[in-house]
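A single protein chain has been omitted; all remaining protein chains appear in their positions.
Moving on, here comes chain A:
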Amino acid sequence: MTTLTSTPGGTASRRPAPPSPAPAARTSPRQGGTILAVPALVWYLVFMVGPLLAIFVIAALRWPGMLQPVSYAGPDNFRTVFGDPAFWDAVRNTAVQLAVALPIMIVCAYMLGYYVAQRPPGHRVLRYLLFIPGLISTPAKAMVFYAALSPDGLVNGALESVGLGSLTDAWLASPSTALACLIALDVWSGIGFTAVLFAARLGSVPAELGEAAQLDGAGHWSTMWRVHFPVIRDYVGVVTMLQFLWTLFGSAQHVLLLTQGGPGTSSTTLSFLVYQKAFIAADLGYSQSVGVVLFLAGLAGLLAIRRVFRQNY
């Protein structure tokens, strides 16, 4: 079907029919939507982009405490950061934390989510149970871990009661175990929540796909990884990105509550270093220089994860 429309000059021309109603009716809601978004955009600019820019500005300042006079430092803060062994310890710890926590969490959560999505008996209860760590506040989680891992805590008590007293340790204060304890807390608190996310997405995958694969002789393992995983591959990427960001930027709270980055720097992560230098050591320029590094690492990580989990069909 074709219609005649008027050009601005008043001449008529023959054009294909638009797929939707008249242009006037189409543009009005779009403009209105943009305007409605203005408050949110202003909010975003002021409170999100503003602080982001502030990180880069403060990184170029010599600012030894909130009440202290500020001067321009240029790249000096970055020189100090890159020459500081504590920073490289934090880089190593953060890399270990990501390299261990992220794969364990994503793989286990995916498998758990797949299991829940199969609707086994009691799956509704299981979903709630998996959510429980997400319902516990971070200080409460830290208290649980402290009660378990302190020198006179549950773990050492259990080891002694079964005659393995020689294996007891000051888990949160030993250079060889402090970081591992933090990683365990990350995995414990994140795995159930992530599994529920996966289960929700897997629940919307057509059941026929799995049934067809099993008719062809595929077992659960093959169906899980060769049929369902490719279907939700991009979703796995999104969840991985979220976990990556939570681990990279959010680890400071667990470190602060359980180990304070110690002993020495053995559990200091980059995000804790940002906190420590800003609020404890009162060196805001150093802190935000690490913040810049963290921001760039986060950006690079996001791009890498996006590329790895790009949908390939």
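FYI, contacts are C-beta pairs under 8 Å (C-beta built on N, C-alpha and C of every residue); 3 or more make two chains touch, one makes a residue touch a chain; residues count from 1.
Rule of thumb we're sticking to: contacts and distances are computed from a predicted model.
The chain not displayed here is annotated in its UniProt record as "ABC transporter substrate-binding protein", chosen from "ABC transporter substrate-binding protein", "Rhodanese domain-containing protein", "Ubiquinone biosynthesis O-methyltransferase" or "FAD-dependent oxidoreductase". Screening A:I35, A:V125, A:V162 or A:L215 against the full complex identifies A:I35 as the residue touching the chain left out. Of the candidate positions A:Q118, A:T138, A:S174 or A:Q214, contact with the hidden chain is made by A:S174.
Summary of contacts with the chain left out: across A:I55, A:A200 or A:A282, the touching residue is A:A282. Although one chain is not drawn, its touching partners on chain A can still be listed: residues 28-29, 31-32, 35-36, 38-39, 42, 64-69, 80, 84-86, 150-152, 156, 168-175, 260-265, 276-277, 279-283, 286.
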